[in-house]
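A single protein chain has been omitted from the complex, and every remaining protein chain is retained in its original position.
Naming follows writing order (A, B and C), and every chain is counted from residue 1.
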Amino acid sequence: MIKAGIIGATGYAGNELVRILMGHKEVEIKWYGSRSYIDKKYAEVYQNMFEIVDDVCMDDNMEELASQVDVIFTATPQGFLAGVLTEEILKKTKIVDLSADYRIKDVAVYEKWYGIEHKSPQFIEEAVYGLCEVNREKIKGARLIANPGCYTTCSILTAYPLVKEGLIDTSTLIVDAKSGTSGAGRGAKLPNLFCEVNENMKAYGVTSHRHTPEIEEQLGYAAGKEVMINFTPHLVPMNRGILATEYAALIRKEDGSLPTYEEIKAVYDKYYGKEKFVRVLEKDVQPETKWVEGSNYVDINFKIDERTGRIVMMGALDNLVKGAAGQAVQNMNLLFGFDEAEGLNLVPMFP
Amino acid sequence: MIKAGIIGATGYAGNELVRILMGHKEVEIKWYGSRSYIDKKYAEVYQNMFEIVDDVCMDDNMEELASQVDVIFTATPQGFLAGVLTEEILKKTKIVDLSADYRIKDVAVYEKWYGIEHKSPQFIEEAVYGLCEVNREKIKGARLIANPGCYTTCSILTAYPLVKEGLIDTSTLIVDAKSGTSGAGRGAKLPNLFCEVNENMKAYGVTSHRHTPEIEEQLGYAAGKEVMINFTPHLVPMNRGILATEYAALIRKEDGSLPTYEEIKAVYDKYYGKEKFVRVLEKDVQPETKWVEGSNYVDINFKIDERTGRIVMMGALDNLVKGAAGQAVQNMNLLFGFDEAEGLNLVPMFP
Amino acid sequence: MIKAGIIGATGYAGNELVRILMGHKEVEIKWYGSRSYIDKKYAEVYQNMFEIVDDVCMDDNMEELASQVDVIFTATPQGFLAGVLTEEILKKTKIVDLSADYRIKDVAVYEKWYGIEHKSPQFIEEAVYGLCEVNREKIKGARLIANPGCYTTCSILTAYPLVKEGLIDTSTLIVDAKSGTSGAGRGAKLPNLFCEVNENMKAYGVTSHRHTPEIEEQLGYAAGKEVMINFTPHLVPMNRGILATEYAALIRKEDGSLPTYEEIKAVYDKYYGKEKFVRVLEKDVQPETKWVEGSNYVDINFKIDERTGRIVMMGALDNLVKGAAGQAVQNMNLLFGFDEAEGLNLVPMFP
Partner (left out) sequence: MIKAGIIGATGYAGNELVRILMGHKEVEIKWYGSRSYIDKKYAEVYQNMFEIVDDVCMDDNMEELASQVDVIFTATPQGFLAGVLTEEILKKTKIVDLSADYRIKDVAVYEKWYGIEHKSPQFIEEAVYGLCEVNREKIKGARLIANPGCYTTCSILTAYPLVKEGLIDTSTLIVDAKSGTSGAGRGAKLPNLFCEVNENMKAYGVTSHRHTPEIEEQLGYAAGKEVMINFTPHLVPMNRGILATEYAALIRKEDGSLPTYEEIKAVYDKYYGKEKFVRVLEKDVQPETKWVEGSNYVDINFKIDERTGRIVMMGALDNLVKGAAGQAVQNMNLLFGFDEAEGLNLVPMFP
């Protein structure tokens, strides 16, 4: 039984961490950090936890927390962890950071896209990008995990095998992603009001969303060369779920023909056939966000367009689970040598 | 480890049974009965179960099934179980019936409200009404459980302590209930289309809904006299959740004063203080369906209106869990002597 | 062609006023008042008005505005108009106030339920309660109209004929109302975020909602005696629409029998048969909010419960139209002698 602390426990991702960890056999939450609700009962902020969590919210004192727990989850705004992290802290505890602070290796890229100075670039190098299906072995020995973003987890995993095997022309890759509104967080902002989102759909952050360089960096490692994409997120009137629709030109074979369905399928199976949390669907079954809701699954499928020579890849996940808290727990399980699926045997809830 | 069969496994309640039983340590599902999808893979009907359930759908042969399993859940249309149930079957297996066939003791009342002949009235007497918090001891020794309806579970539990203790005038009781659309089932009917339900709200079954006599019968037992109420269900544009708002005149004390908040609260606590799945909320916190979504909880609270002398009672539950499959599993746990909460430690999902 | 000004033009009701007045032949909007957005283009606040409204937002200087326009609509927070209204202003212009400032004749009741001091009680007496179907003649000669609240319009009109004719026991009247989220306004508050409202339902303001005394006062006039009710509003995950479900004991006839459907229907027809904006539906057709969306209609129907001796009355309207801006325009039409339906021939939009 290890002890965990959460900084940012009252955001949607923080609450989802609590939900998942309540069902985890090896972890006990010792610290519900929330700068906004210090001394308030956690269950008054999240009434779903009434009679389940009795604790009150604590502050975000990382140093104090580090001496009390084995792992800290930081579900905090960009810049928070970079501003407070020290070698002292990392010597005492492991950290799974759900923010973007240590996801991008090139500090200049981080500072450009996020528009803030990085306060502790000295830890970037050692941080491991916590995309479990790709970096499993590296994660096991890490002290600091950069938990991937919601859009990025979905976008990368959907295309990864084909990029890795060189089956698509990455210079043509376009990611058109759609997200439920919980991705926007629990801040009281006008654009996130029910009446503004319901019965509505829009693109946002067009050509400038911060998950773009993160996707590019990781797919770049897979491709063995620089990758530059178009990434367009959209806001959808639903609470949870991300659907990524991705387009790329297939690399033709020497005889000019396209790879077949079976060949592409075999590549997906090579990478994901034994992965519990990645489900490559059967032919012609397209991913739907509702089929993964509440679970740690990513559902993936693809369709070859013989007419245009492109492949359309689709991936769906729950942005708060595999896109945030679920993957964070999966990383924790790897860090501490638990069964990777412990606490994550969540059957998707339908409807 | 016991074996379970489900008849009607491809309805929404059936699918929810599967979801819950997947996380139950003592049960294995051996039979996914679905007349409409015989021989089709269950996971093709419910894609959320892909790579989780490998079985194909079976028919609804109760006799055959009875010889294979320890418990049968019938999530079937009204009249099905009454039409096939035999003493032979009940000798071999226990049954938790999610339909209304054995909920109402007076067969004439059943036949009037449901408009069908009851084909096996000889089993009505022995059937136990499976409202666990009220009939716990009787349930333990039963062979046949009549699992309560979704509206009725919510409506009864919300008022039960006050009716039982004679604190309200039951002749004034009015139940105004609101339900998510999954309560209407998975049948392809025009009124349940997305565009007909979304951005819409209506009452239906006004003065004639079939859950009325069920609520009246059970509250009648509590009151020790006949109870007659107004019950009005409404359709709400959400998937899950029932909210019941109930009104009744409080019985005044000898000095003409109303019972106080503390007195009423004490009565609720007397009945529910030790009940895991009934949460009586703190003062002035009103139940919200979202706070119980995906879980087996019923959240209850009340407000005294000094001006009118009435009490407003409110209860919220997930119609597919505590209102159907969750309560069915709770009943099964009681039947087989398992921990009553086994498989039901479901933390509500928010948002 | 008259000139109109709107104070509070950037709230949802204000925007709906603009939408309706754009289609009104006799009115030109000269002033889009919005304290929060002064000097900003109106169409940047409400992008639906792009290329339709070119004006910029103005301040809320009522004195200046009064000298420029024939009518002012105040869609402002409680207390605003009461704080600035003067005889000078009323001499120059007519006012339709969408706030509650002049709806309640007893200033003590207003101050108790609203928790603020009334700054200009001297105008309360002359203000006419703008429920057009009830007060049509008084409205025509008024200077100051207290436009009814959304819940109140629906609640009153649904019960009015039966109260007026003494057919129900008003001491038993209970109003259970459900509203879309636009009723909560456009303020950026956590409880109104998409993720908090979607897939959720709750009661609020139980026994204490401010529309209670307004309903009681108006029904009291109809009844010729004091009326005290229970009124419970609920928040529904939809943008627009109010549904009121109302319960009351029917007064039995001398022979102890209940009034018949035909008798009750005749009473509704007596009051509403010639009313364009009140539609009494055909037998057994229950009102749905979607069938009136975007229009000025109130749809009403009822059901007699022979078992309990009660009547269940149901009414549905669009809270932003008949519940706010539409009724305000209807009042303006009466004030200026226009066709009462001018600008309001809005066919409900479905789906």
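As a working rule, contacts are C-beta pairs under 8 Å (C-beta built on N, C-alpha and C of every residue); 3 or more make two chains touch, one makes a residue touch a chain.
Just so it is clear, the structure is predicted and the values come from calculations on it, not from any experiment.
Screening A:28, A:87 or A:305 against the full complex identifies A:305 as the residue touching the chain left out.
In the complete complex, the hidden chain is touched by one of C:199, C:305 or C:340, namely C:199.
Checked against the full complex, the candidates A:219, A:238, A:320 or A:346 give a single residue touching the omitted chain, namely A:238. Shown as candidates are C:77, C:121 or C:348; the residue that touches the absent chain is C:348.
Of the candidate positions A:88, A:199 or A:282, contact with the hidden chain is made by A:199. Within the complete assembly, residues 172, 174, 176, 178, 180, 195-196, 198-204, 206-207, 228-230, 232, 234, 236-241, 243, 245, 247, 286-290, 293, 303-305, 307-308, 310, 312, 314, 316, 351 of chain A touch the chain that is not shown. One chain is missing from the display, and on chain B it is touched by residues 12, 181-182, 186, 188-190, 192-199, 237-239.
Within the entire complex, the positions of chain C that touch the omitted partner chain are 12, 15, 18-19, 22-23, 46-52, 182, 198-199, 239-240, 279, 281, 285, 288, 290-295, 299, 345, 347-351.
Convention: only the chains that are shown with their structure count from here on.
Put simply, chain B has to spin 180° for its C-alpha atoms to lie on chain C, with the angle rounded to a multiple of 5.
Measuring from the average of all protein CA coordinates, the nearest chain centre is that of B. Averaged C-alpha coordinates give centres for chain A and chain C that are 46 Å from one another.
With centres taken as mean Cα positions, chain B sits 37 Å from chain A. Contact with two or more other chains is made by residues 195-196, 198-199, 237-239 of chain C.
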